[in-house]
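Structure incoming, see below.
Every protein chain except one is present and positioned as in the full complex.
Chain nomenclature is as follows: A, B and C, assigned in order of appearance, with residue numbering initiated at 1 for each chain independently.
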Amino acid sequence: MAKQIGVIMNGVTGRMGTNQHLIRSILAIRSQGGVPTPDGDLIVPEPILVGRNEAKLARLAGTHGVSRYTTNLDSALSDDSAAIYFDSATTEIRMDGVAKGIAAGKAIYCEKPIATTLSDAMKLWESAKAAGVKNGVVQDKLWLPGFLKLKYLLDTGFFGRVLSVRGEFGYWVFDGVHQPTQRPSWNYRKENGGGIMIDMFCHWRYVIDNLFGPIARLSALGATHVPERIDENGKQYTCTADDSAYGTFELENGVICQFNSSWDVRVRRDDLLTIQVDGTQGTAVAGLRECYVQSDAMTPKPVWNPDVKSPIDYYADWKLMPTRDDNENAFKVQWELFLLHVAADGPFPWTLLEGAKGVQLAELGIRSWNERKWVDVPPLS
Amino acid sequence: MAKQIGVIMNGVTGRMGTNQHLIRSILAIRSQGGVPTPDGDLIVPEPILVGRNEAKLARLAGTHGVSRYTTNLDSALSDDSAAIYFDSATTEIRMDGVAKGIAAGKAIYCEKPIATTLSDAMKLWESAKAAGVKNGVVQDKLWLPGFLKLKYLLDTGFFGRVLSVRGEFGYWVFDGVHQPTQRPSWNYRKENGGGIMIDMFCHWRYVIDNLFGPIARLSALGATHVPERIDENGKQYTCTADDSAYGTFELENGVICQFNSSWDVRVRRDDLLTIQVDGTQGTAVAGLRECYVQSDAMTPKPVWNPDVKSPIDYYADWKLMPTRDDNENAFKVQWELFLLHVAADGPFPWTLLEGAKGVQLAELGIRSWNERKWVDVPPLS
Amino acid sequence: MAKQIGVIMNGVTGRMGTNQHLIRSILAIRSQGGVPTPDGDLIVPEPILVGRNEAKLARLAGTHGVSRYTTNLDSALSDDSAAIYFDSATTEIRMDGVAKGIAAGKAIYCEKPIATTLSDAMKLWESAKAAGVKNGVVQDKLWLPGFLKLKYLLDTGFFGRVLSVRGEFGYWVFDGVHQPTQRPSWNYRKENGGGIMIDMFCHWRYVIDNLFGPIARLSALGATHVPERIDENGKQYTCTADDSAYGTFELENGVICQFNSSWDVRVRRDDLLTIQVDGTQGTAVAGLRECYVQSDAMTPKPVWNPDVKSPIDYYADWKLMPTRDDNENAFKVQWELFLLHVAADGPFPWTLLEGAKGVQLAELGIRSWNERKWVDVPPLS
Partner (left out) sequence: MAKQIGVIMNGVTGRMGTNQHLIRSILAIRSQGGVPTPDGDLIVPEPILVGRNEAKLARLAGTHGVSRYTTNLDSALSDDSAAIYFDSATTEIRMDGVAKGIAAGKAIYCEKPIATTLSDAMKLWESAKAAGVKNGVVQDKLWLPGFLKLKYLLDTGFFGRVLSVRGEFGYWVFDGVHQPTQRPSWNYRKENGGGIMIDMFCHWRYVIDNLFGPIARLSALGATHVPERIDENGKQYTCTADDSAYGTFELENGVICQFNSSWDVRVRRDDLLTIQVDGTQGTAVAGLRECYVQSDAMTPKPVWNPDVKSPIDYYADWKLMPTRDDNENAFKVQWELFLLHVAADGPFPWTLLEGAKGVQLAELGIRSWNERKWVDVPPLS
């Protein structure tokens, strides 16, 4: 039996909202007929688009055959057929939208960062808990095909004991002078919520928590390597936010995780984001979709001798893990889990509290950077 | 005209001393007839081996046709034909040997670290200065073919403005349980002068100073990821020294340098040591012998889309720099410069003071690690 | 808001006019909805086809869904909805058509050469200026994707100081004896306006002016390497026009540009037209769509030794520039700029004066060839 479930989607006219949440998740789920429940039902999400610009909404709805849209969030929230409120508006106004969703008794699902401060984030979590509404936060990277392979290796004991983790995220973002840039200018303005540390530390929090263990403390450093860029209107502007963030995380289990994030690096590695995990029994380097492994049995024994060309090709003693299952869009996988959570009480541990932890890590990162010292990561509850 | 110059070589029975200093430097210079001076003379070094184990010395001398060796350092130092005292003994006893060499009025050349503490290192430098003897410290990595290519790129303005530097040194050192290890056990014992931070920070100091600029402050973290290993006699021992060291260096010019050193990582990169330098106009990744470049003109413009295999091969948009000149052994190149310095007053800026700076950085790294905060790097003089 | 703008297209029944101007430019712009202005409007061109052969016009209009066509240029010009007169008729009759367009107060856009003599070309420019009508000439090669890459390299200082430029245009045009030829016979008859020098020097003028700088003087040589060919009716005819033109241009900035044009060469290079630019810091070889670069860092150091196979592969030390943005048809790009110029006062520096400069260079080339000496290129105004 198909069960229709209304999903208020606030703020999906941006590139990310449109592509990942509307087209590749909600509409893709509709195309496939819905999400099958253990009981054999199909949960079919019915999107109701909400935004500020009616023309944009109309065009988006028209292009993709979405029948309902409105600029009036309150009226959308008053619709009883809509059980879910989803928010991917800008972070500044998210607090307000999510609070309204909670007040209306909707299940809450939202993008990260869930708020601009830990205090606000915790308020959202507390009020959702108090209201008894189901809730969740987008943590898409957990379902990247490459990271699922990493998870498999962790679950099957491939690494022995994990020793250290190195993450490298980033690529070259053109400054717009001779080559048009590929990111919006607000990313580079602190006053508009920009900065790579706040953006990426929210991701590193759930990636580390879920894959490697709880973070005990961290040391972080931000930098604005490129001080001026050209904006969407061809005007030069001063970059006030960090475009590179260097973070070192010590886990409670002693593992050291180092994650670099940068919009100022050229990429000589397997992918735009790679994570190398070294363990006593083996090492893996995961990208967005693929994962290379080198087990103890395959590990070469190098000798330092710069006088001759290395007899070892350091890329050769690695094997690509096979892709055993079809790759699904990471956002869609999590959407399906959330729909099952709401409509069929499936498990969904990625609550607003987890979202708050991401905001916490970003806040602590900035504190560490400002105070130039390590800071502890206290538990949240 | 050939000018003979005696070189007292103390402590070259170890692998490094024998291979790099005796065979590939001093004996190689002799085979080629000496070092040519600007005046058309040839400087020919005459080695006098000094060590504690007479049998070992005799074997080494015999194998390589060296006529003079002794276990008596004092008698060697009393030989007026020997103008140079070279020390590659263990760090603990270097203080003593170098002090004697200075007292005997010899030109001093020695391995790094030049002492176990900054205080001792400065004493050596001060006394050499007071005695008016020429002096130098081994800084071999400056003449690695790959680093000379990096230097060329810096000199020719390839990078535009340098933004950040990432160094990765390390490889998997087997623990000796099933596979014999490839490093001596003292490396892993603090009480024997072990530890990767003290070893490698001495290198990073001169590499950074010479290539990228003066270091303003640093944050460092050490870890002993593998707590037990098997020693040379097949006995398990507890590792008391760090086997991985994570260092972040902020330069006076704003460049951020991150250097990881580890004996617990498997290598998925171009070489055992790679340095990636990102600049506004281009990026290079140098290994021991080769260097890959990507200039602005070659830089791709990636789009984040994990749903499809990346249309860009991130290793493809790079070019290997050509090797235009013959590669020389890095130790030999520096030896030739030191011989020219002693015999023909050639320039040699890599004095014991530079060696002391390396010890300083290692000491500050350990302090940063202990205190869990950034520490400034004060100037030495 | 969509703004319709009538475009009288005279002489687009030929291959070039039909494909490049009608189908890939005007009709393609219509398919995409028009050209967006900075104010958010859309400029939609409405073609009115003009020609001498009504049957041909009818067929062309029918095939492509163009509603308006006529053999009467005067009536077309009397249509007030048509703001633009475009001319790609043969050069001999262009003078007349363009003059009428000017008289009718239309904005003028036309193919090159804009006239058969400099004197005529200047008359067109003067009368357009006097009449105050906007005007422009097709200079499509400026928007070839490969040349845009070259422009990027020039703008970003890739070359350091430019030293010299070598252009090679041409391919093998079969003479029609055994293999049907791929060019019209009038190209090879001087009495019909043929000749490769007049054709290509019009291009070289704006390519050199826009990319490399003003031309001070030139030396040119034409040749008719293949004296007889077979025409469209299978009849042998005598070639009276040059089929190869060798030009050397000295720029005011000292750069030497050498451009060969030939219909009698077989192609062993990257493309039908390649331009090699050598500079102190790097070299590029651009084709129609791609561009190979070799920066100083990638430059090998060859040694002349014909006794052994070269250890250097001279094609290997080059990198293909990435295509960062979608390639657009070069004619369409310029059409969009001209429509914006007419309807929204956008900049359009490629006026009839620039077209006259092309004719001037061709005329001077022929003079240099006849007089067998270098000739100066005086400024036009």
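Assume contacts are C-beta pairs under 8 Å (C-beta built on N, C-alpha and C of every residue); 3 or more make two chains touch, one makes a residue touch a chain.
All values reported here derive from a predicted model rather than from experimental measurement.
Judged over the whole assembly, touch between the missing chain and the shown ones holds for B, C. From the options B:Thr63, B:Thr156 or B:Gln179, the residue with contact to the chain not on display is B:Thr156.
Of the candidate positions C:Glu46, C:Asp278, C:Glu336 or C:Glu363, contact with the hidden chain is made by C:Asp278. Chain B residues in contact with the hidden partner, per the touch definition given at the top, are 152, 155-156, 324-325.
Not every partner is drawn; the one left out touches chain C at residues 24, 144-146, 163-164, 166, 171-172, 174, 179, 182, 217, 219, 221, 223, 225-226, 244, 246, 248, 250, 254, 256, 258, 260, 262, 264-272, 276, 278, 280, 282-283, 285, 288-289, 292, 294, 299-304, 306-307, 309-310, 314-315, 318, 327, 329-330, 372-374.
FYI, only the chains that are shown with their structure count from here on.
Greatest centre-to-centre distance from chain B is found for C, with centres as Cα means. If you average the Cα atoms of chain B and of chain C, the two centres end up 59 Å apart.
Chain A and chain B, compared by their mean Cα positions, are separated by 41 Å. If each chain is reduced to the centroid of its CA atoms, chain A and chain C end up 49 Å from each other.
Under the contact definition stated at the top, the residues of chain B that touch 2 or more other chains are 282, 299, 301.
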